[in-house]
Structures are given as structure tokens and as C-alpha cells.
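A protein chain is absent from this complex, but the other protein chains hold their places.
A, B and C are the chain letters, set down in written order, and residue numbers restart from 1 in every chain.
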Amino acid sequence: MDLSVNLGALKLKNPIMTASGTFGYGLEFTPYGRLEDLGAIVVKGLSLKPRRGNPMPRIAETPCGMLNAIGLQNIGVEKFLREKLPLLPWKQTPIVVNLYAQSAQEFADLAEALNSETGVGALEVNISCPNVRQGGLQFGQDPDAAARVVEMVKKNAAQKPVIVKLSPNVADIKVIAKAVESAGADIISLINTLGGMAVDIQTRKPCLANVFGGLSGPAIKPVALKMVYEACRTVNIPVIGLGGITRAQDILEFILVGARAVQVGTANFIRPDKVFSLVEELKEKVREMDIDSWDEFRGSIIA
Amino acid sequence: MDLSVNLGALKLKNPIMTASGTFGYGLEFTPYGRLEDLGAIVVKGLSLKPRRGNPMPRIAETPCGMLNAIGLQNIGVEKFLREKLPLLPWKQTPIVVNLYAQSAQEFADLAEALNSETGVGALEVNISCPNVRQGGLQFGQDPDAAARVVEMVKKNAAQKPVIVKLSPNVADIKVIAKAVESAGADIISLINTLGGMAVDIQTRKPCLANVFGGLSGPAIKPVALKMVYEACRTVNIPVIGLGGITRAQDILEFILVGARAVQVGTANFIRPDKVFSLVEELKEKVREMDIDSWDEFRGSIIA
Amino acid sequence: MKQEINPGSPSCLNLEIQAITYAGSRDFVHIYLDPPRWEYMAGQFVMIRPDGWVNDPIWPRPFSICEKTDDSLRLFVQVVGRGTSLISQLQPGNSIDLWGPLGNGFVFDPQDRLLILAGGMGIAPFVGLCKKHPHPEQISFLFGHRMDIESYPLAEFPPEIDSEHLKQETTADIQGFQGVLKTRIQNFSGRGMILACGPTPFLKVVQQYSLEFEANTLISLENKMACGVGACLGCVAQTTSGDYVQTCTRGPVFRADEVVLDEQLLNQKAYRK
Partner (left out) sequence: MKQEINPGSPSCLNLEIQAITYAGSRDFVHIYLDPPRWEYMAGQFVMIRPDGWVNDPIWPRPFSICEKTDDSLRLFVQVVGRGTSLISQLQPGNSIDLWGPLGNGFVFDPQDRLLILAGGMGIAPFVGLCKKHPHPEQISFLFGHRMDIESYPLAEFPPEIDSEHLKQETTADIQGFQGVLKTRIQNFSGRGMILACGPTPFLKVVQQYSLEFEANTLISLENKMACGVGACLGCVAQTTSGDYVQTCTRGPVFRADEVVLDEQLLNQKAYRK
């Protein structure tokens, strides 16, 4: 079967994308696989200016998952475009830039800076980072604020598909999904990390300098699946599902509940070639299960 | 060290309670330990009338956790008082009745039915069950509705400490914690399960007949710790922490962030004598760590 | 008269593995454990959890008590998923948590004739039962299986037992087996007790013919279990009155006319009595 999928204007040779922040700028993984084999590469969240990120410690291991509070350390959009993008195989595989900003205006400025960049395949607006004081969740938990950001980004990035990445830290994902769809999002992706915390009873300190962090990995897959299912039944735009994917089976689960594509995050830490082998495993599994077309399988859950 | 703790009028010989729905009516565990050794026993959620619960399948295993959608099957409060309570060691260990109702009035009726029962040590108002169509989350996600339930229960159960059990499926736990405190809750407990879902790609069906279920177990501990920490910094009433506890270390983590007592849920399925051995392990750990008093240790996190 | 075995009170132990043997393929595993001090009734089961599981898998796994001697407790396990695969990789000297005996076994009169119907791993509880039965010549045993017969401990059964086994490879085989089941149940009805254990589709067929021919049949259900002690309400079966009862404590052995395996059978007369 042909594994390719279209998310509106964004065309992928297979549904497997990398999740932002877990795949660096992509180039870190060249020793472990061919970047051009991936459906798309989503790079680490970029801001207008470089950011140092949070102090250490920034990560903690948890049962079947992990917490992170990187604080969006990044080299800034300019340096990315100059030094990283040219080295990425953007002609063969869409490069998606994940955007982080502290205000709607800054998001708009980022969108403008990227709109005319040929090598950029799509923008992913991160309104769901739990690890920064400003800009993250304040948009992701408020439908109006989220809609405003989306409108401004869309206005300035008319040439690029705009993905909006949603936070699971809400009472009802359907409300925010609907809001960003109405505001003009082309695609939504979910979920970002769940707010969490870990502590060390010996030192009596939090395991993260930032106190709180974002929970990711297989532990959160059930939460992610439910939200993706709900989102798919709420909006008419394509949905990208993620959260805890480590196996081809997990990918098919997300597609079964309605996702058009998926992202692989924490699993990149299980093995650096994980996402590449998932492409192979998915092919194999699709054959084994006699799936004829994505259109037939996608969202075909009997519920 | 003396392990006993007071949660207002509710006095426990140690901080370890069982979590509702994971310990049956308590009697199921008599072959595996002495019920009177526990801090308190919280029984399965009871409603005015018996409930059949949801169709099968009702449970699914997930990475480091599980989903359940039991649907509050229970024998009804009357039968519980007649057939189970007399067999429980309520003179030595508080028996906490977890309440489920579909309306504020029904919660009030339940409270009335239990108020004069000597054997009932406290009421735990479950406004956070994700697995029932009516009554569960509709209260747990709405501060006003939650407050109304609490007020009515308090009015009818003047003689009993009232614990309100909160849902993690909210954008900001602080809002709801504050609301139930203001409404007169004596104690809060959190967290109930996170909404989740699992699917079977072979049958293309959800793994639970109810489609959605509640996620529990070690997977959710980081989410629980954060919410307990936030709740402890928000309210002045005692807080009971739970979510993913399997070890004495986990118990101390919850107490470190401010919990006065804890509940053990899914861990009861790891071994039926788990909660009993945790009492021993906790004693040992407290000795090993030279903790002199709960008052010194509780909430002493440096953050 | 009931079987004179006293199941006693269950306990939770940490037991060492004495030996692990494989039958036919690596997917069929006999586990021999240090024997607990309780007695059991065939059809009862244990929950087990190897020491190394920590948090993942989170649940224990239920297995029928295959056989218990003075020297060891034996389980017979087929690898079907992650848990059983991990269990099959255990080594002698490894320890596991085990609690039991759990649930209700097969209650029958040892003087009565027995027709035992087993599908696949449903053979497990009958190993001990048949080897200990005082009158093996009273037992007829019909066994349907998918894998080579060497995978199953059929050779251990006392020779006095009238035993037949049918391998099911094709859909035709399965239909053939169902036909044999029908004939056997029909002919046996009224002459003694039928005991059945196996996968749910197999039990549905047994139930259907037992109801049709009003046979006196006990069936042992396999439901997913979390606690095994009646506390979580996750393993319930539906009774004919529409209630949900715990398979782990009210079963796993039920009367065939007591539980609903197939909603369509609810209309069948025999159910109503």
C-alpha cells in the first residue's frame, strides 16, 4: 500500500513525523537513518531570538515516561534558517518549524519571518508548552487567546500550512479544537505534554529546577488517544496524533481513531533510529493487517 | 516515630488509606492482612440505589497503568450498611464511604442516610468519576456545581468529616480546590483518574465497552504530585494525595509536597497485601530517613 | 455429595521457581513452584506476578492450578502476549508473587460420570483433576486443540480415561469439532456432569448445546482480571438476571445456565428455568 498522506497542502510520503523538541534540528540523527525517509521533520521550538532555556536539572525519568522542562532553549529562527535548514533534505521531506512566542504579535512576527522560506514546509504553532512562564499554556487553555494567535499567524503566513498544537491540560479538548479550527488553523496536532512534577525525598527538592515539567511517553498514550479521538470527531481539518507512540501498533491506533498523521517524540530516546525503523515496521504491519488504503482505515473505529 | 495523623476530626493511626473502587468493601482483603492496621478504608463508591455498572469489557492494561470504566457498580448504601459495615473493624479504623450520585439532591440524600451511622468515619464525595454519563465530572469540572454539592452534603452530614475528591481533568486544579474549600469541605482528596482510551486495531473496537475510561497507576503519579502540590498551596484544609502510589517512597513524596494522608489504589492489584506491607515499609523508611514528625516533614519541599 | 476437598483460605506468597520445562515448542511452558500449604479444588486459579515486573505490566496474570503435589505447584502456560512471554523467560531460582487458591472450582460427585470438554489451554485444570480422580474410568475426555498434541500434557492422563482429541486446523475442522461437541453433549445429557474449560468461542458452543439438551454443565470462564479477589469489578460476567458478578470470586466456574456468554442465547428456553 502507498503510505502517503495529505494534510491539506502538506503532503507526506508516510504518516510518521518527528515531534518537536525530541528530534533536535534533525541533523543530530543523520548517523542513524535517512532523514528523507520520514514523513516530515518537526524541529525544536524556535523563537524570534535565541533562548537559553531553563536551569538544570531539566529532565526526570518517570514510570513509562519522563518529565521535561527544557524551557524552549533554541538558537533562534534566524540562525536556524541560515545554519540548519540548508543542511536538511527539505526538498524530499517537509520541514515543519515549531513556533514559540510570548505574545500573539511575536507569533505573527515569527510567521512573517518564515512565510517566504522555501525550505519550510509548514508551521506548527506551539500554544501548549507547560514549561515557560509566558506564552505557552496561557494560549493553549483559553479558546479566545488561542484563536487570536491563530488568526494572526494565518494572516502573516498565507503560503504555509499552519498546524496548531494543543495542550491536554484542559477540561475539554473539543472546545479549544473547535476554536482554533474556526480561527483558520489548517491542521491540528495533539497532544503536547501533561503538566507533572517529581520530587526527591532525600534532598527534599523537586527533580526539575523549574519545579513543574511536561509528562510524555507511553504513560500518556491513553490520554492522548482519547483527546485525538474527540478532536477528530469535532473538527473537519486534518488531525495529527501524538503521545506515547513507540510501536507501529500505536501509530495504527491513532489512525484508527481518526488521525491523519502521527508524531514520534519520547520514543526517539529509546533508540536514536527508532523513528526510521517505525517507517519499516509500519509498512510491514499494514501489509500484515491487509489495510488497503488509509481512507478506509482512518477513523474506522466501531464505537 | 508515631505515624498517626489528624485530618481535622478524622484521626488515622497512619497516613495510609485505601482508594475507593480498588479495595472493594474491604472484606475482600481479610485473607491478606489485618484491616485494622490501615489508616482508613475507603470503600467502593456507593449510591442510594444499587447500580449494575457498565457492560464488559471494563478494564484495560496500559503502560505502567490501567484504564477502568466500571460505571460505579455497587450494592447500594442500604445493603452496605446492613451487610458489610458491621463486619468491618470500624471501631479501630475509620471506614470512609465514597459517595456517588447523579444530582446534588441525591448527594444530599446519601449524606442524610449516612450521617447518623456510627460506623461511618467520614464521607468522600466523588465529584470526579469520568465513567458515568451523569453526576461524575459534570460536578468535578465546574466550580459552582461542585460547591453546591458540597454545601448540600455538609448541611445533611453535620456529624461527619466531608472529604471532596477532585478530578485531574481540569485546566487548573486550584480553582476547584478553592471552590470546594469555600463551600465547606473539611478535607480534599486528589486525584481521581485521568480520562483515557485504548483501542484494539484488530477488532477496530475500543478496549472498553464504555469507550472512555479512567487512567490510574504509576503512569499518572507525576500528574498527581503536581496537582497535590498545587492544592496544598491553595487551600488550608487537609489534603489527601493519591495517584500511582506503589512504594513507601511514593507516599513520602506526596507528604513532602504537602499531603496529610495518602490513598493506595491500583497498587492493590499488584499484590493483594500491598497496602498492608506499605504500612510496614513506611515505618521502616521513616526510621531510615530519620524523620522525627510528620509536622516537620510535611510540605517541607524546597521550591 | 460434594467433593471432599477443602479449598481453605487463600494466601499471598512469594514462591521460588523450581523448574521450567517446555512442551512441543517454547510457547508451552510448565512451571513448577515450591508448593504452598493450601489445598485446592480443580478449576480454582492463582494470580501470579514475577518479581521483576515492577510497574509494567501492572497487572498479575491468572492461571488455573494445573496440578499440586507434595513437592510442587504446577502451572501450564501458553505464550499469547507480553505477560506470558515474560513468564516463559523466567528461570529456576526466580521468584514470583502468587496468591490463591482463588474462585470456585468444579463441584461434582466423584461417584458420578463426568464428561470433560477442553479446548486448548482449557486442559490445564483437568490435569490434576483427572490424575487424582478416584474413578478415572468414569471420565470421558474430549479435547480440541490447535497446536500439535505434543504441546499438551495429554499423555499424563490416566489410561482408564476414555479420551479423544481432535486437532483443528481448518474451518472445516472447527465445524467438525462443533458437531462432535453437539453429539457428545446430547448423548451425555442426564447421565452425569459435564465440565468445560477453554476459550470463549468454544464455551459458547458448549453452552448452546448444554442449554439445548438440558445438560448439567459447568463452564469455566476466562475474563480479564486485575485483582483476582473480587475487589475491582473488572472481570464481571453477566448473569441471566442481568446482574454483573465477579468471575474471580463468583466463578470462574459457573453453571452453563447461569451466565450470558452470547446475548442471542438469552431467548433460549433453557436459560429461563
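Just so we're on the same page, contacts are C-beta pairs under 8 Å (C-beta built on N, C-alpha and C of every residue); 3 or more make two chains touch, one makes a residue touch a chain.
For clarity, every value in this text was computed on a predicted model and none was experimentally measured.
Counted over the whole complex, the shown chains touched by the missing one are A, B, C.
For the chain missing from the display, the contacting residue among A:Gly21, A:Pro94, A:Pro161 or A:Pro222 is A:Gly21, taking the whole complex into account.
In the full complex, the hidden chain is touched by subunit A at residues 21-24, 28-29, 31-32, 44, 52-53, 55-66, 68, 70, 73, 217-219, 246, 266, 268-273.
Taking the whole complex into account, subunit B touches the unshown chain at residues 63-64. Where subunit C meets the chain that is not shown, the touching residues are 54-56, 82.
One rule holds in what follows: only the chains that are shown with their structure count from here on.
When every chain is reduced to the mean of its C-alpha atoms, the one closest to the centre of the whole protein set is B. With centres set at the average Cα position, the gap from subunit A to subunit B is 34 Å.
One inter-chain figure worth recording: subunit B and subunit C are separated by 35 Å, centre to centre, where each centre is the mean of the chain's CA atoms. Subunit A and subunit C have Cα centroids separated by 47 Å. Those residues of subunit A in touch with two or more other chains are numbered 63-64.
Multi-chain contact residues of subunit C (touching two or more other chains): 55-56.
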